[in-house]
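Starting off with a structure, shown below.
The complex is shown incomplete by one protein chain, all other protein chains being positioned as in the whole.
Right after this comes subunit A.
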Amino acid sequence: MKFKLWVTLTILFFIYSFYVYIYSSSEKTPVQPTASVLSGWQVWQNKNCHTCHQLYGLGGYMGPDLTNIASDPTRGSDAYMKAFMKNGTDKMPDLHLTEEEMNSLVSFLRWVDKSGKSRVGKESVHWTGTYIF
């Protein structure tokens, strides 16, 4: 009985996992990442940006969430973002990024921005769950 229950749950876990892999993204036609986006993603990882910044509220707390920085009317320009990357701030050290790395990081942040909004509206939350459309 115990073994059967364990096996049943494990089978359900694998079915659910594959379902999540295939259907988890709500984007009907996700914007395909370019080579520059993928290179920027790698820079994001190699420089450990997530230790201080968040994407969709996941990551560190030292700096702001950058999910939608690229569509911010004042801070979303290439020049503004690159100025921060190049010089750092009183909290952010200079990470010595090359021009190419900064360009690809900007491409990555623009791609992330297109995937959705980080802020969850009040109207999206109901006692029965969260419904983000």
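Please note the rule applied: a contact is a pair of C-beta atoms (placed from the backbone, for glycine too) under 8 Å apart; a residue touches a chain by one contact, two chains touch by 3 or more; residues count from 1.
One rule holds in what follows: contacts and distances are computed from a predicted model.
**Student:** Suppose you had to identify the omitted chain by its UniProt name; would it be "TLP18.3, Psb32 and MOLO-1 founding protein of phosphatase", "Fe(3+)-hydroxamate ABC transporter permease FhuB", "Peptide/nickel transport system ATP-binding protein" or "Cytochrome C oxidase subunit I"?
**Tutor:** "Cytochrome C oxidase subunit I"
**Student:** List the subunit A residues touching the unshown chain?
**Tutor:** So the residues of subunit A touching the unseen chain are 2, 5-6, 9, 12-13, 16-17, 20-21, 23-27, 30, 32-33, 38, 41, 44-52, 54-65, 90-93, 111-112, 115-120, 122, 125-133.
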